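Note that one protein chain is taken out, while the other chains of the complex remain in position.
Note that the chains take the letters A and B in the order they are written out, and that residue 1 is the start of every chain.
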Amino acid sequence: MVPVQWYLLLSAAMFCIGVFGVLTRRNALVILMSVELMLNAANVNLVAFSFQHGNLTGQTFALFTMALAAAEVAIGIGIVLVLYRNFEDIDVGLPTTMRW
Amino acid sequence: MIEALLAVTFVSSLVVFAAPDRVAGKLAALLSLAPLAGSLWLYTAFDGSGNALLPDGDLAFETMATWLSIGDLAVNWHVGLDGVSLPLVVLTTLLTTLAIVSAWTPIDERQSQFYGLVLFMEAALLGVFSALDFFLWFVFWEAVLVPMYFLIGVWGGPRRKYAAIKFFVYTNVASLLMFIGVIALVFALPVESFGLPEIAQSLRAGELGSLAGIQPGTLEVLAFFAIFVGFAVKVPVVPFHTWLPDAHVEAPTPASVLLAGVLLKMGTYALLRFNFTMMPGVAQDYVYLIAAVGVVSVIYGAMLALAQQDLKRIVAYSSVSSMGYVILGLVALTPFGLGGATFQMVSHGLISGLLFMTVGVIYNTTHTRMVGDMSGLADRMPFTVGVFVAGAFAYMGLPLMSGFAAEVFIFLGAFDAFAGAPWFTAAAMFGIVIVAGYLLFAMQRSLFGPFRLETDYEVGRAPLHDVVPLVVLVATIVLLGVFPELIFDMITDAVTALSGGVA
Partner (left out) sequence: MATIGEIAPAIALLPLASFAVALASVVFAPRLLQKGGAIPGILATAGSLVLSVWAFVHVGGGEPIEQELLAWAAAPDSFELTLGVLIDPLAALMLVIVSLVAFLVHVFSLGYMNAEGETGLHRYYAELGLFTFSMLFFVMADNILMAFMFFELVGLCSFLLIGFWFREEAPASAAKKAFLVTRFGDYFFLVGVVGIFAAFGTGRFVGSEGFPHLAEEAIAEGHEILGMSPETGVMVLGLLVLGGVIGKSAQFPLHTWLPDAMEGPTTVSALIHAATMVAAGVYLVARMFGFYALSPTLLAIIALVGGFTALFAATMGVVKDEIKQVLAYSTISQYGYMMLGLGAGGYVAGTFHLMNHAFFKALLFLGAGSVIIATHHTHDMWKMGGLKEKLPVTYYTFLAGSLALAGIVPFSGFWSKDEILYESIVHGLGTDGGLGVLLLLAFAFGLLAVFFTGFYTFRMVALTFHGEPRTEVAEDAHGVGWSVKLPLIVLGVLATVAGLVNMAPLDVEYLHSWLDTTEEAGLLTSAHHYEEVLHDVAHVEAATLTPIATAAVSLGLALAGALAAWRLYGSDPQPHTDRLGSIKELVGNNYYQDEYQVWLAEGVTLPLSRAADTFDQVVVDGVVDGVSSVSLFSGRRIRRIQSGIVSNYVALLTAGLVVLLVTFAFMGGWF
């Protein structure tokens, strides 16, 4: 059996990659994908601990998170579409008209 | 019964919101007759005695039901009327109906929303005066602010945004302070609900514990002043009064009528219910400070009124002055002092309402309120000016009008109330000279003398529906001045138990 630390390292790595992606990329779609990566990092954590403790609650939560991620993608892509329609680009640095 | 009153008023406001602008005014007036008739029926059927918050209180039209609980504290739907709140309920319904009628001429856009907000505010006001559970009461208390904010902010004068935001933020911050004070008390008391009677009786019985390391004595004083300042802004007393003239000047006439007539009374009513009913001991310890605040309000407010050129500002500052008398009467803690203060709430509601309406009628035709812009209006608008003179003299405390009764009750009650009281009372009484000064000067310059008007509008007689509310108010003022026992009887019955402070 693989010790839980490895899973945690994997999850931390995935999360950091996700954060890095969100912070550095300007393309909305890539950001969305990076967010998915972060969510899945959390899932890995949940499942790992669930396995460790022999308790299924964590895995149930992972399922919840997946459903949530699906919903999020739906909304996220919707926003991206609107963004494209209005600015003809999906660069997140462009739409600053609502500030102040 | 009170539920029915609240429900009818609230539903009326929804109906009026939905009605077309064309009929909204007439419809609102018609619908507002229902709560008016209801409150008059309550007045005739009133069978309560004693003070609502004290053990001797036997409330009229009381209902109580559990609503929800927060922690181990129950929040109840608890409403009922005693001799203090009933006159204010009648005042609210009467002034609302008259204010609606007086709005027919000046309000010419978004009528249905205007009248809907007025009726909504009436419902909230009725709730404030009848609720006996702190939580419930606070909901109504805050609900009053919202319609008034819109009434000033949408239908107001040129600086309406400034005035509306100032009004809203100022009174809301004050409410926050008051809320903290009351909640602190509730947490430090062995009470099981937010019921005002329970809080009051527990406090009067000296059951206050300590909270967050603050000793009960200190806690009570801190809470007293937090609550006092919270309500003082609403009243308003000097130095928390500066929102009032701005709000009045910018508000449309009917909103001014309700603001001066009823909204200010929320502050004094709450002062009576909270500070002077629950913590009379603190009030007695700081009697000089509070009495001084009252006296300064009277004299300083009157002096400010003397310097004004705008008729509405004059009346607004004189409200500050009149409310100072209420503070003095309350802090006296004698039957005549407390009774006179409550009587003054009703009386000032009627009189200031009358004066604001009259100024409004004049403004409708002249399109100016500046004293220097007009002269000799009595020649063109004899009836309106006659009512203005009557209202001004009522404000000056002319006998056989309600203002005199109220002031004399307060003076009689306060004169011998505590050591040094004669000096405070005599100083406050000098207000009756200054009030005569500024009103007489303003009347002489604007109403009498040869006719002249800077704004060049055609000045004729006011329409009938502008005049009827004025006549009703004058009649009520004279009625209460000649027969103050009509309400003074039930008021003193309700406040006598408070006299003398803590036994």
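One rule holds in what follows: a residue touches a chain if its C-beta (ideal position, glycine included) is under 8 Å from a C-beta of that chain, and two chains touch if they have at least 3 such contacts.
Please read these numbers as outputs of a predicted model, since none were measured by experiment.
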Contact partner of the left-out chain, one of B:Gln308, B:Gln344 or B:Thr384 | B:Gln308
Kindly state which of the options B:Trp41, B:Phe441 or B:Tyr457 is in contact with the chain not pictured.
-> B:Phe441
Among B:Ala164, B:Leu258, B:Met429 or B:Ala462, contact with the omitted chain is made only by B:Met429
Which listed residue, B:Gly38, B:Gly339, B:Gly360 or B:Pro469, touches the chain dropped from view?
-> B:Gly339
Had the left-out chain been drawn, it would touch chain A at residues 19, 22-24, 26, 31, 92-93, 95-100
It is residues of chain B that touch the chain not shown, namely 166, 169-170, 238-239, 241-243, 300, 303-304, 306-308, 334-336, 339, 376, 378-379, 383, 389, 393, 396, 398-400, 404-405, 408-409, 411-413, 415-416, 422, 425-426, 429-430, 432-433, 436-437, 440-441, 443-444, 447-451, 482-485, 488, 492-493, 496, 499
